[in-house]
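Each remark here refers to the structure printed beneath this line.
Shown here: the complex without one of its protein chains, the others still in place.
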């Protein structure tokens, strides 16, 4: 299944990521997902970097889900595998698998459903065509082939 | 449905909760859930306050889910409604509804599945009996009556 | 000295505020300072609440300092005492004393120097006159009477 995930974001667990129980706090995984999404859009969407590129992330998360498999700890090197599993007119879905380098363990899996929005007009908008084309090209044949939610849980 | 939620935690949206799009960041809702869980255990579980009470939260989140309904903004007064929807030998589930004071809007719903753990021994442990009894008394007849996941989404 | 501080913000230490060493993380104190500043402007500056009020905080922190006296822990009730110690044409200074309710201990002291800015034009601007007048009225005779930096350290 992992070979469906064509994009990777590397993260080192920082002191600020762990909580009083010395494991990565459950809330932090959603920050990791967010970083992976932004990194994905930058790469797969071939958007420019820099301050202005923030416009490319004008989306609203509609649903967020994480299944925690093993605790990650301080100094762990994690890889966030990410794929876009479907893209429609205004909405899309990202799926994630977080793996740990030192033991190749799956740490967590999850998904996010998003809609593209115009923050100025406070309403949904069409997913930018150029971005959509770039993403479809990047995902190629794997897009839409796996609904896979049950497995990811 | 809301009358099944017997516990409330009040939160004011701080500047640090909002992101560059001037709405409460999607990840922050899981912090709000966490605060509500701790507040719930303190009240429903009738545990003592203070530094030592942290022992009462030695649990691991196994699943986390949030459905975002409306964006919350700076200075919003939110109420996190929380209930324990089931409690088993080592695991339990919390459900949440986040409402906004000024317009009574539902901002988000969600749930968390947890297992009780011994962090020293790194394994699951039985949910503390005294805490369990207190919680069952608190929830009374509503415990286990609503699986309700589909509705919460 | 504390009687010079006319404004107070109450904060309960949350699980997310403490780090792996089970004390409030050193960085969090600056979030507490920020919350106190915003709360101060809201009260002393008699500005309206709500999403739009964020315009009233268009300032840039130029310097930030904190001296840590005692560690705060989970569940501690803290009071952030705050005063504006001077206000000039475009700049001003806040001073803070953080005290703990249960033992009346001073947990930390600090200060922030700020300049008012127009974020759109990316330059400093005059501190809004109405806000300035309200603040001066609030601070009354104590404004500018204490430079006190050495003492606060």
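Read from first to last, the chains carry the letters A, B and C; within each, the first residue is number 1.
As a convention for this text, contacts are C-beta pairs under 8 Å (C-beta built on N, C-alpha and C of every residue); 3 or more make two chains touch, one makes a residue touch a chain.
Computed from a predicted structure; not experimentally measured.
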{"item": "Sole residue of C:43, C:64, C:90 or C:142 that reaches the chain not shown, by the stated touch rule", "value": "C:64"}
{"item": "From A:4, A:73 or A:106, residue that would touch the chain that is not displayed", "value": "A:73"}
{"item": "Hidden partner interface residues of subunit C, rising order", "value": "20-23, 26-31, 34, 54, 58, 60-68, 71, 112, 119, 153"}
{"item": "Residues of subunit A (touch criterion as defined above) contacting the omitted chain", "value": "14-16, 22, 31, 34-35, 38, 49-51, 53-54, 57, 73-76"}
{"item": "Sites on subunit B contacted by the missing partner chain, in the whole complex", "value": "15-16, 18-20, 22, 25, 27, 74"}
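To be clear about the criterion, only the chains that are shown with their structure count from here on.
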{"item": "Chain occupying the most central position, where position means C-alpha average", "value": "B"}
{"item": "Same vs different contact residues, subunit A with subunit B, by half of numbers used", "value": "same"}
{"item": "Chain at maximum distance from subunit B, centres defined as averaged CA atoms", "value": "C"}
{"item": "For subunit A paired with subunit C, centre-to-centre distance based on mean C-alpha positions, whole Å", "value": "36"}
{"item": "Distance from subunit B to subunit A - Cα centre to Cα centre, in angstrom", "value": "24"}
{"item": "Of all residues in subunit A, the ones touching two or more other chains", "value": "20, 22, 27"}
